[in-house]
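Structure, as structure tokens:
For this view, one protein chain was removed and the others were kept in their places.
Our next item is chain A:
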Amino acid sequence: MAKRLAELLATWDQTVALAEAELRKLRHDPIELFTRIVQPLLWLLIFGKVMDRIRAIPTGGLPYLDFLAPGILAQSALFLSIFYGISTIWERDSGVLTRYLVSPAPRWTLVLGKALGGGVRSLSQAIVIFGLAAALGVQIRWRVETVLAMLLFTLLGSALFSTLSLIVACLVKTRERLIGIGQLLTMPLFFASNAIYPLQLMPAWLCLLARFNPLTYLVDALRALMLARSQSSLGLGTDFAVLALTLVLLIALAARLYPRILL
């Protein structure tokens, strides 16, 4: 029993090792956090304010800015994570990756650690956006458990998109191609989701696409948890199940592809 526990603890340490590296790097150089905040700020302040005024989007009685804020939070997690594979390409080019791969850590722990590292990055940004939304007068559901659940969903969602990016990195192997594919992916993922307008507003084909888009489930959960007067339209359980299951599948795939980035 004690042995199993020690075993479990060691595997946990292996898993969080790369996430911890990410966190420590962020602490050494937090400037990136501030530059990354500009884009979501513009979405909230300009797009949000203007659309709020024309009241063209049915939001179920919410002010548009409130409706938008969780969408922008999810968007920033997506935009940050979808290019996260670049760091792995950099690690390959510099040689740091070799050190990870010669370690006895199971490949899935390395990949999951990397994904959680992406999650940590998004999380620090999510906290800033959350504060910003509150400052702009968005009616927040101020409860410890919902705020924590919101952070958990953000971590889950960005780990998912980070893993997707890692998979692309393992396949295309160069920075330039990864950036190209990242740009190809972000806008469709963003627009075919409920981030800036509800599913009901979409034509049937787009609505169908949105149902296959993990971002939709992330936005749905964040909206329900973050806002004082909002409910999940898909169900929080469904949101969680879809995101967690997709993450598991992507991790399994990434673990197979990861060592091949060297070849």
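Observations on the model:
Heads up, the rule we're going with is that a residue touches a chain if its C-beta (ideal position, glycine included) is under 8 Å from a C-beta of that chain, and two chains touch if they have at least 3 such contacts; residues count from 1.
Going forward, contacts and distances are computed from a predicted model.
Missing chain, UniProt protein name: "Daunorubicin/doxorubicin resistance ATP-binding protein DrrA", from among "Transglutaminase-like putative cysteine protease", "Long-chain-fatty-acid--CoA ligase FadD15", "Daunorubicin/doxorubicin resistance ATP-binding protein DrrA" or "Two component transcriptional regulator, LytTR family". Contact with the omitted chain, checked across A:6, A:42, A:208 or A:228, is made by A:6.
In the full complex, chain A makes contact with the omitted chain through residues 6, 9-10, 13-14, 16-18, 20-21, 24-25, 28-29, 94-96, 98-106, 110, 259, 262-263.
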